[in-house]
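See structure below.
With one protein chain withheld, the remaining protein chains of the complex are depicted in position.
This part shows chain A:
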(Lines give C-alpha, C1' and ligand atoms only; values in the text may rest on other atoms or scores of the structure.)
Protein backbone atom coordinates (compact mmCIF):
# COMPACT_ATOMS: atom_id res chain seq x y z
CA UNK A 1 0.00 0.00 0.00
CA UNK A 2 2.89 2.32 0.89
CA UNK A 3 4.61 1.57 -2.38
CA UNK A 4 1.40 2.38 -4.22
CA UNK A 5 1.30 5.74 -2.50
CA UNK A 6 4.91 6.50 -3.40
CA UNK A 7 4.14 5.63 -7.02
CA UNK A 8 1.14 7.97 -7.00
CA UNK A 9 3.29 10.73 -5.52
CA UNK A 10 5.89 10.26 -8.24
CA UNK A 11 3.26 10.53 -10.95
CA UNK A 12 1.84 13.60 -9.27
CA UNK A 13 5.30 15.17 -9.24
CA UNK A 14 5.67 14.43 -12.96
CA UNK A 15 2.32 16.10 -13.68
CA UNK A 16 3.28 19.07 -11.51
CA UNK A 17 6.53 19.51 -13.42
CA UNK A 18 4.89 19.60 -16.86
CA UNK A 19 1.97 21.73 -15.65
CA UNK A 20 4.34 24.33 -14.23
CA UNK A 21 6.25 24.44 -17.52
CA UNK A 22 3.06 24.93 -19.54
CA UNK A 23 1.80 27.52 -17.03
CA UNK A 24 5.00 29.55 -17.17
CA UNK A 25 5.12 29.63 -20.96
CA UNK A 26 1.43 30.55 -21.25
CA UNK A 27 1.66 33.24 -18.57
CA UNK A 28 4.80 34.64 -20.21
CA UNK A 29 2.82 35.07 -23.42
CA UNK A 30 0.23 37.10 -21.53
CA UNK A 31 2.98 39.00 -19.67
CA UNK A 32 1.78 37.90 -16.25
CA UNK A 33 3.44 36.03 -13.41
CA UNK A 34 1.93 32.93 -11.86
CA UNK A 35 2.35 32.44 -8.13
CA UNK A 36 3.54 29.02 -6.95
CA UNK A 37 0.27 28.30 -5.19
CA UNK A 38 -1.68 29.05 -8.34
CA UNK A 39 0.48 26.63 -10.33
CA UNK A 40 0.14 24.00 -7.61
CA UNK A 41 -3.64 24.40 -7.63
CA UNK A 42 -3.79 23.93 -11.40
CA UNK A 43 -1.52 20.88 -11.13
CA UNK A 44 -3.73 19.31 -8.47
CA UNK A 45 -6.85 20.06 -10.52
CA UNK A 46 -5.26 18.46 -13.58
CA UNK A 47 -4.39 15.36 -11.58
CA UNK A 48 -7.95 14.99 -10.28
CA UNK A 49 -9.42 15.75 -13.69
CA UNK A 50 -7.27 12.97 -15.05
CA UNK A 51 -9.01 10.55 -12.70
CA UNK A 52 -12.41 11.62 -14.07
CA UNK A 53 -11.12 11.29 -17.63
CA UNK A 54 -9.72 7.82 -16.93
CA UNK A 55 -12.98 6.57 -15.44
CA UNK A 56 -15.01 8.01 -18.32
CA UNK A 57 -12.67 6.47 -20.90
CA UNK A 58 -12.91 3.11 -19.19
CA UNK A 59 -16.69 3.30 -19.15
CA UNK A 60 -16.80 4.25 -22.86
CA UNK A 61 -14.55 1.34 -23.79
CA UNK A 62 -16.60 -1.03 -21.65
CA UNK A 63 -19.77 0.17 -23.35
CA UNK A 64 -18.24 -0.73 -26.70
CA UNK A 65 -17.32 -4.13 -25.20
CA UNK A 66 -13.59 -3.44 -25.50
CA UNK A 67 -10.75 -3.62 -23.00
CA UNK A 68 -8.40 -1.36 -24.94
CA UNK A 69 -9.15 2.34 -24.99
CA UNK A 70 -9.38 3.80 -28.46
CA UNK A 71 -8.90 7.17 -30.10
CA UNK A 72 -12.69 7.19 -30.58
CA UNK A 73 -13.20 7.10 -26.81
CA UNK A 74 -11.10 10.26 -26.48
CA UNK A 75 -13.23 11.93 -29.15
CA UNK A 76 -16.30 11.02 -27.17
CA UNK A 77 -14.67 12.49 -24.07
CA UNK A 78 -14.17 15.81 -25.84
CA UNK A 79 -17.71 15.98 -27.24
CA UNK A 80 -19.01 18.67 -24.86
CA UNK A 81 -17.13 21.59 -26.35
CA UNK A 82 -17.27 22.07 -30.12
CA UNK A 83 -13.88 23.75 -30.43
CA UNK A 84 -12.14 21.13 -28.31
CA UNK A 85 -13.83 18.32 -30.15
CA UNK A 86 -12.79 19.62 -33.57
CA UNK A 87 -9.23 20.19 -32.31
CA UNK A 88 -9.03 16.64 -31.00
CA UNK A 89 -10.48 15.34 -34.25
CA UNK A 90 -7.79 17.19 -36.20
CA UNK A 91 -5.03 15.94 -33.89
CA UNK A 92 -6.17 12.36 -34.22
CA UNK A 93 -6.14 12.68 -37.99
CA UNK A 94 -2.60 14.06 -37.82
CA UNK A 95 -1.58 11.13 -35.64
CA UNK A 96 -3.13 8.67 -38.09
CA UNK A 97 -1.25 10.26 -41.01
CA UNK A 98 2.01 10.19 -39.03
CA UNK A 99 1.50 6.54 -38.20
CA UNK A 100 0.84 5.73 -41.82
CA UNK A 101 4.07 7.47 -42.84
CA UNK A 102 6.02 5.68 -40.13
CA UNK A 103 4.66 2.35 -41.26
CA UNK A 104 5.60 3.03 -44.85
CA UNK A 105 9.09 4.12 -43.80
CA UNK A 106 9.48 0.98 -41.74
CA UNK A 107 8.37 -1.12 -44.67
CA UNK A 108 10.87 0.60 -46.94
CA UNK A 109 13.64 0.21 -44.36
CA UNK A 110 12.80 -3.42 -43.88
CA UNK A 111 12.90 -3.97 -47.63
CA UNK A 112 16.24 -2.15 -47.84
CA UNK A 113 17.65 -4.18 -44.96
CA UNK A 114 16.53 -7.36 -46.63
CA UNK A 115 18.16 -6.45 -49.93
CA UNK A 116 21.32 -5.40 -48.07
CA UNK A 117 21.35 -8.64 -46.16
CA UNK A 118 21.01 -10.49 -49.40
CA UNK A 119 23.94 -8.57 -50.83
CA UNK A 120 25.91 -9.19 -47.66
CA UNK A 121 25.18 -12.86 -47.81
CA UNK A 122 26.21 -12.99 -51.42
CA UNK A 123 29.43 -11.16 -50.60
CA UNK A 124 30.05 -13.56 -47.71
CA UNK A 125 29.46 -16.50 -49.92
CA UNK A 126 31.82 -15.06 -52.50
CA UNK A 127 34.40 -14.53 -49.76
CA UNK A 128 33.90 -18.10 -48.53
CA UNK A 129 34.52 -19.62 -51.93
CA UNK A 130 37.64 -17.52 -52.38
CA UNK A 131 39.03 -18.73 -49.06
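By definition in this document, a contact is a pair of C-beta atoms (placed from the backbone, for glycine too) under 8 Å apart; a residue touches a chain by one contact, two chains touch by 3 or more; residues count from 1.
In the analysis below, contacts and distances are computed from a predicted model.
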item: Per UniProt, the name of the complex member that is left out, chosen from "Eukaryotic translation initiation factor 3 subunit F", "Bardet-Biedl syndrome 1 protein isoform X1", "Lysosomal dipeptide transporter MFSD1" or "Centromere protein X"; value: "Centromere protein X"
item: Hidden partner interface residues of chain A, rising order; value: 7-8, 11, 14-15, 18-19, 21-23, 25-27, 29-30, 32-35, 37-38, 41-42, 45-47, 49-51, 53-55, 57-58, 61-62, 67-71, 73-74, 77-78, 80-81, 84, 87-88, 91-92, 95-96, 99
